[in-house]
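For this depiction, one protein chain was excluded, whereas all remaining protein chains were kept in their positions.
Going by the order they are written in, the chains are A and B; count residues from 1 in each one.
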Amino acid sequence: MTTETTSKKFNIDTVEHAEQTPEQQLPWAELGLKENEYQRVVEILGRRPTAAELAMYSVMWSEHCSYKSSKVHLRQFGDKVTDAMKEHLLVGIGENAGVVDIGDGWAVTFKVESHNHPSFVEPYQGAATGVGGIVRDIISMGARPVAVMDPLRFGAIDHPDTARLVHGIVAGIGGYGNSLGLPNIGGEVVFDSVYQGNPLVNALAVGVLRHEDIRLANASGVGNRVVLFGARTGGDGIGGASVLASESFDDAKPSKRPAVQVGDPFAEKVLIECCLELFKNGIVEGIQDLGAAGISCATSELASNGEGGMHVELTDVLLRDPSLTPGEILMSESQERMMAVVTPENAGAFEAIMDKWSVEYSWLGEVTDTGRLIIEWDGEKIVDVDPRTVAHDGPVYERPYSRPEWLDGVQADSFAGDRPSGGEQLKSAVLELMSSPNMCSKDWITNQYDRFVQGNTALAMPDDAGVVRVDEETGLGIALSTDANGRYSYLNPYDGARLALAEAYRNVATTGAQPMAVTDCLNFGSPEDPEVMWQFAESVRGLADACQDLGVPVTGGNVSLYNQTGGVAIHPTPVVGVLGVFDDVARRTPSGWREDGQAIYLLGTTRNELDGSEWANLRGHLGGQPPVLDLQAEKTLAAILVNSSRDGMIDAAHDLSEGGLAAALSEAALRFGVGARIGIDELCERDGIDPFTALFSESQGRAVVAVPRSEEVRFNDMCTARNFPRLRIGVVDAENQALDVQGHFTLPLAELKEAHEATLPKHFA
Amino acid sequence: MTVETPLIGHSAAEVVDEHLSGVRVGVVTFPGTLDDRDALRAVRIAGGTGVPLWHGDHDLKEVDAVIIPGGFSYGDYLRAGAISRFAPLMEQITAAASGGSLPVLGICNGFQVLTEAHLLPGSMIKNNHLHFLCKDQRLTVENTMTAWTSSYEQGTEIVVPLKNQDGQFVADERTLDELEGEGRVVFRYAGGNPNGSRRDIAGITNEHGNVVGLMPHPEHAVEAGFGPDSSAFGEVEVRGGVDGLGIFTSVLQKLVNK
């Protein structure tokens, strides 16, 4: 194994040099620090920082790494957690990812993260490295990654730039995830012109581990050795900070730095197997993946979470580009790298595993008890800091926020547009809805992802949630769903976030899993705009409140700000992922009908709620208030769905959300190509609505289920006992290949299927 | 659900045969292999004993048959299978297989390794539609004389998952004619060609019938609840397709009866 060191010497800005040259001007503004932040660094150190220290503070105190604008709000996720909610939480917010106890000694770790901006610049590599980054977060908890999901948001489907982004991003996710052997089990695809210049590429990964295998990012045990392994360090991700290339402050020209990072899924797959072998053999004491802020982050996090000291020799880092300066090495975001802490006794075993997998590594230094993070360059001290000040004591801002003045007008503008009536109009409306960009079949995309690998996928797209078996002996498993509705959040950010959680929670329960924990990816515009900041604050408050009401804690996540082009921000888009647990995935409930003659029930109440709906969207309207949310009703509905699954009372279930009953019935029929005879007149009478509202309203707390005849009495008794509204609205009809909404229209499944499946190929194939 | 999971061919009843568990089937892992654990599970479900093999070893661990599973060995960066075929273990496998004795099955990337190693003719290029494609695929079993297909009826259709980017089988016309003439086309795509493969070929065998390669993944259609949504043998539960199990029971039966 090569451990060559670069002997090239820069005119290095050492700590000693910094002490001697207090007047030296540093490019802190170019590195993104504000003047007060720079002054704070000087205050902490009692002198000017060295160039390398400046590099570390600037990346670690960036919005991306320090959450400086969002922190004051995100605290609610911790503050609003009750002891009962913590019951199953083994590791909470703050680590690489949260860890949840799912029973029998098994634990699950999961997290969703954004890779929005890089995916706009270079869609394939941006999306690919997004998958790579979130998977490394999961590995660094000690878990084997078992599945991924990708909530995606693009601009208008017919905009000329959308095809570029769709092709690149989908191929990038597939190219990386498929090569890692991770089934892709769900996600979302939304088209809306607000995302034209700011597509959202969020990536979720989930991993499983035994309780005893949990690994944390801390450097403990004085004398233990620090090792960097995986890919070599190149100039990736420091393009914007090329000012550091001249950090020796002579006139040397900045060398060329890549504008884009290229992912190497093969290197990551090998890294996964190699890490799992390290964990299995108990070789590592602490481990941290290298993502944003690279070695700066890994060393300062590891050191500050451990006994507080670390000593590192930076010339030992294996480089892909020998021209990198120390500051650049510290900032580099090269992919597929990990840092670990290993006892001296285990060093040999560590090296043997690296050699087996042909993974390069270099020993960089050791854990100390000095409380200082010391980094040397060829024996000369270039960093001497308290690691906590880098990793945890970044600036915190109470950004001003204010409710937008335009909001009252928007909320007063309720949908008053076209409401089809009569059989022919309703039938055309269903076809229009189901072929629309947001409601059409996403098969063209999801068929580019491997959903079979690992052999544990029990449900995947287009079912309500992805379901994966964890324990092959018992069938213990998990369900995952991610949801968000940017239009709802635009109309009312507090309710929008609650609605996103409610939908993900409902989706998980619809498959029969008990919802347990939450991860979130909060995508917003610029925090420096008080109106955006208000949307953010309201969203966090809403999500934290709803988590408390539903009894599911946020375990981790990510904030993505500055998603705006010019003065135009995206809709506030809090993507919420909910994890649920099954004692046996064999009882998972699919979304489609199968068996002729089973009774179809609609659970919940339908109101006239078209504001923010897909139908209003198709008519170009966005105004009013999103649907009313009753979280107690959601809890009861979830309990009914989970118990029905457990007791074998239902054979199919599909939640009602975007597109309402029309979408749910269409999807349940198309899932296996089995139709139904549906009657909506009794529903209209009971809820005081017209047929259009019955089909297109997006009232919450609803689901359609298929109940075998033999279970109808038991099922009804259970709904009665829980005082939950339900109505028998039809029967599964395996004979006539149609969705027959009796007295209104009959829609042949072939026609529906063709309309549903043609949209994406028409635009992208 | 009252729909019963139909059991395919003759394979299912024999799964409990305790002689089968004495059969050792090796599954090779290269760096970048993905479906190794799935292939081991398939062997186990079929009743045999799976033996993990490492590409860098020189030891076949006295296995009775070998599966080279799917994945992206060495990232498929040069050509799929191009680097893996030079692995030390491949020397042992090639030596034992080319004489006709050791049964070898290459699935997807494994098929690509076998063509690069010249144990099977032809090669795989990028799908004609240029995308990675994951779908439930219908296949016709055309040759039931191989070590891996004897438990199917000739002409039987099966449904197994297909998932690849470089799955288009190509060979020159003479080779194709030879394969057809000698009955060495083992699996053919049915219900439409998913990737432009010449003559709809999904899998082939060598002249001895001991080495078989196919692009679709039978190891993902062996366990009810985790397979494809459909079966060629009738209606099944959601993800209840187990049509691929016969491939694994075939080789176990053959080795037991040897």
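Going forward, a contact is a pair of C-beta atoms (placed from the backbone, for glycine too) under 8 Å apart; a residue touches a chain by one contact, two chains touch by 3 or more.
The working rule: contacts and distances are computed from a predicted model.
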Hidden chain of the complex, named as in its UniProt record, picked from "Succinyl-CoA ligase [ADP-forming] subunit beta", "Phosphate transport system permease protein PstA", "Phosphoribosylformylglycinamidine synthase subunit PurS" or "Alpha-E domain-containing protein": "Phosphoribosylformylglycinamidine synthase subunit PurS"
Contact list for the unshown chain, restricted to visible chains: A, B
Option from A:236, A:538 or A:634 whose C-beta touches the chain left out: A:236
Which of A:72, A:262, A:734 or A:758 contacts the chain that the document leaves out: A:262
Hidden partner chain, touching residue among A:37, A:122 or A:472: A:122
Residue numbers in subunit B that touch the chain omitted from display: 74-75, 77-78, 83, 86
Contact footprint on subunit A, counting only the chain that is left out: 121-122, 125, 231, 234-236, 256-267, 320-321, 334-335, 358
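What we mean here is this: only the chains that are shown with their structure count from here on.
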Sites on subunit B touched by subunit A in the complex: 1-3, 31-32, 34-35, 37-38, 41, 56, 71-72, 74-77, 129, 131-135, 161, 163, 165, 217, 219-220, 223, 225-226, 229, 235, 238-239
Residues of subunit A that touch subunit B when the two form their complex: 171, 174-175, 178-181, 264-267, 269-270, 273, 356-358, 446-459, 469, 472, 585-586, 590, 592, 594-595, 651, 672, 708, 765
